[in-house]
Each structure stands twice: as C-alpha cells, then as structure tokens.
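All remarks here apply to the structure that follows.
A protein chain is absent from this complex, but the other protein chains hold their places.
To keep things simple, chains are lettered A and B as they appear, and every chain counts its residues starting from 1.
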Amino acid sequence: MQIIETGNTAAALGVKLARAQVIAAYPITPQTPLTEKLSEFIESGEMKAEYIPVESEHSALAICIAAASAGARSFTATSSNGLLYMHEQIQWAAGARLPLVMCVANRGVGAPWNIWNDHQDSISQRDTGWIQIYANDHQQIIDSVLKAFCLAEEVMIPVMVCYDGYILSHTHMPFDVPDSETADAFLPPYQPPYALDPADPANLNTVTMPECRPDVRGDIAPGYMEIRHLLQHDLIEAIPALMRVEERFRAVFGRGGNPYIEPYRCDDADYIAVSLGSLSYQLHGVVDALRAEGVRAGVLSVHLYRPFPDKIIVEALDGCSGVIVFEKALSYGYQGPLCSDIKSALYRHAQGRPFVTNYILGLGGREITTQDLYEALKASCSPDGGAGEETRWIGLKLHTRGMQT
Amino acid sequence: MPVKDYRKKISLSESGPGDAGKTGSWRVVRPVIDPDVCIPGRRNAPACYICWLYCPDGVISRSVPPRIDYQYCKGCGICAEECPTKAITLVEESSFIKE
Partner (left out) sequence: MKTTILDLPEEELVEPGNRACAGCALGIAYRVGLKALGRNTLLVVPPSCLTVLQGLFPIAATKLPSLNVTFASTAAAATGLLAALKATGRTDVNVAAWAGDGGTSDIGLQALSAACERGDNFLFICYDNEGYMNTGVQRSGTTPQWAITANTPLKGKMQPNKNVPAIMAAHGIDYVAATSAAYPLDLYDKIKKALTYGGVKYIHIHIPCPPGWGFEPRYAVKVGKLAVETGLYELYEIEKSQLRHTGASLKLMEKRSLLPVEDYLRTQSRFKAISDAEMKKIQDHVTRKWEGYFKSFDEVEGGE
C-alpha cells in the first residue's frame, strides 16, 4: 500500500511489520515521533509488544540486551547524545552477539547542544562491532528495518539503521508499506539459538580471561580474544549474508538489488562523489548539471558502512581518476572517517591510484546548498582536483565574529 | 545460526565446582568436627546444623554427623565459631601434611 508519511513513521511501520516483541526507548529529538508511533500501535492493539518507558538511553539498550538474551526480538531507537549515552551498552550488545535492531535518526552531538542533522553520532560508533546501514529515503528506511532484523538474527550481530534527522525523519515522502502477510513470509518469528531459561541454565558474559581455560568437562574453552575474533570474523561474513537477505527480500517484495552501494552514473565516470544518506540524492542533481557541461561525474552512495564492503566500493570506483568524499562527520584529529576508509580500500585493492579529497559539510545541520555542492564538486572534477588541502570544508562562515584560522 | 555454533561464540558458562580450583589449598587451619560433642552426632539424628547454615561455601553436609568436604573448605572458621557446643576445633593445616 502506497502512503505519504514521515521517515520516522516509515521506521515505526517497519518495526511493526517485523513484529518486534520488546521495545524500550527514551525520547530524544528527532527520534521522538518514531517511538510515539510505536506507542500508538501498541495501545490501539495493532501491534503486540512490550513497550517499556525508560528513564535513560543506557537503560533502553540494557533492557533490549536482557530481553534478547532471554529470547525476545527487541528494538530501540535514538539520536545524538542518546546514542552516546548508550555507548557502553552498544559495545556490550555486539560482544554478547545479540540480534538487536536500533534506528538512529542522525543528529549532531554536543558540546555544544545541537539538534539538527549530521552523522557524527552513528559514525562515532563505527568501531563497536554493530552492522551499520544508511538509508537515503523513506522506502529504504522501512525496507532496511525489515532486512535488519533478518540479517541480525542470521548472523547474531546487532544492526543500526541510520537515517538523516529532520531531513528524512520529519519530511513526508511516498513509499510502499508491505502487508503483514508478505512481511511474515520474509521475516518469520525469532528462533533464538540460545535463550536464558531455568530449563537450560547458564551464566552469560561473566569475566572472561585473557587465556583459555578448561570448562566443566575439562575441554579447553576459548578466551576473550577468541570471542572477539569471532565477532570480527562473522562481521566480514555478514557482507555476503546481507546479499542473501537482499535476494530473499527481492523475491518476496519485488524490489531491491544492491544492499551495499547505490551508484549513479559511475560506470563511465572520471570523477565520483561519495556520500552517505540523503545527501547522495542532492548530489545526483549536481552530477546531472556537471554532465550537461561535459564533466563525466558520478555519485556513489554507500548503504552498508560497517562491515566496510571495501572490494565492492573499489570495484565501483574502478576507472575513475578522482574520488571526492562528502561527509557530515569527522574523526577529529585526522579527517572524515569514510574518506580514510576509502583511501585504505583503494590502497589495498585498486589497480589505479585516483586522487581522494574530503569535504566536511552540514555539521550541526548547517544548510547544504546545491550551489555550494556544485561549486565544490566542479572545482574537484579536474585533473589537478587532488592538489592542495586534502580535507576542505563547505559552508563554513569564519568571517563572523572575527574568527579566522 | 545453529545452536552449537552460537554457544561457541559467546561467553556462556556452565555450572560446576572448582572455578577457583581446589580451594581447600587456601586453608591455614582445618575445622574438625568431634561427633561426640556435635548435637546431631551424639543424638544420631538430624538436629542443629548451625555449621551447615553458616558455611559460606556450602561444604558441610546436612548429614549425621555433618561432614566437611576438605577439597573445597577454605578454613574460614565460621563453623567453629558458631557451633553452640564447641564441637568444631580449628587444627593447624600443617599438621595434616604427610612427611
């Protein structure tokens, strides 16, 4: 059924169709309408789930971790400082190998306080062992939530579905909402490989030593490092697993194709702009304008950020002479993390050596004008586009209050 | 994910004794129960069992008379201290070491 609704509603509908059993969330702008929608579904009886109003995000994820440990399909959502407050638990959920799904309505982080969109919140969690998927529009939001539960339960690794705060969370777009029969055909009820129960008692996630020790039968059990290694190993295996999920999704819903990246006019591009989220579609317009001027430009949108699909990205960039990475986040003290990751991938896998430049923009919701994007990309789409500063900023207004660097 | 594979990937501990090894090796003094002074011992019937109640490690059995599992008894001495008839003596562990 086609509807016109907000990104937060799309996410809520995805969670409803996924039949999440336990939902615990704390209100934070711009996620709030998502949890409010879920409360509405549950109170009206449309959705059968335990909804727990928590006193903090740290507790929200703690509840989900415990609920998943006892065999329930669990969900939470947050943004910005809420995500940061949960950080300890985010690390915990991955190490505990729990199939949680969390939506992040991307928002800039404090200090200072800021409620508008950028990617610093979720990007800063990239090292935790969660799978990270970035959606570019509302259809991708609802579809990614369904795929996330499926993937999470197959590989037993938690999944974060990220979408731009306000730009996607609060705007209206048309999208298709599957019926519940079709959704059930795609995503059956959660079958936990282990759930805490008096019939099969165990002590989960106690202190785990540096070295291997014998278990109760005298067999040598792994140590902490093996458990962590297996998380890493299974994250890499999640890359092909996501394609299997995508193929099933396409068979059931009739849409989908590439769960990793969304290339636009990249096949014959000399210069490729790379980005995450809704910015990608804004870049489409810029690329069309440049193409009309004879510049062979393209846009590569990255959907799967972690685990990083390095070979797939390098393949998509093959043949271009310049890669221009636009980011709404920064690894402070160095450069945009996506830029660093792409350079690393190119260094390892690429035949040629395109230049790579990095644009930082839109922090704290600073407006990104198509004109600014056009000027920046045009300047970079040239043989010496890689000369000069590697990391540049778009939309900075340092002339105010005498601020100069 | 198959159950067997999943259990290998997580920190899942099963119950069993001796997580800290044979904690009897911690002892400096060993509690010894005199069955003739011990209430259930001399009555030859279940009674008292204050030592069983207060043993932090549960190594005293609720039998007639109570028996101490010296593999795991840490020698804390609470049983000797709390016994109402002073039936339990704390003996130097070194005296039990055979030459």
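Quick note on the criterion: a residue touches a chain if its C-beta (ideal position, glycine included) is under 8 Å from a C-beta of that chain, and two chains touch if they have at least 3 such contacts.
None of these values were measured; they are calculated from a predicted model.
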Touching the absent chain when the full complex is considered, from A:Met1, A:Ala111 or A:Val207: A:Val207
Residue of A:Ala67, A:Ala241, A:Leu304 or A:Val356 touching the missing chain in the full complex: A:Ala67
Those residues of subunit A which, in the complete complex, touch the missing chain: 21-22, 24, 49-50, 52-56, 58-60, 62-72, 74, 88-89, 92, 195-198, 200-209, 213-216, 221
Positions on subunit B where the hidden chain makes contact: 11-23, 26, 46-50, 52-59, 62, 69, 71-72, 74-78, 80-82, 90
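Operating definition for what follows: only the chains that are shown with their structure count from here on.
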Subunit A and subunit B: spacing of chain centres that average the CA atoms, whole Å: 54
Of subunit B, residues touching subunit A in the complex: 1-3, 5-16
Touch list for subunit A against partner subunit B, complex: 96-97, 154-156, 193-194, 201-206, 208, 215-216, 222, 224, 227, 230-231, 234
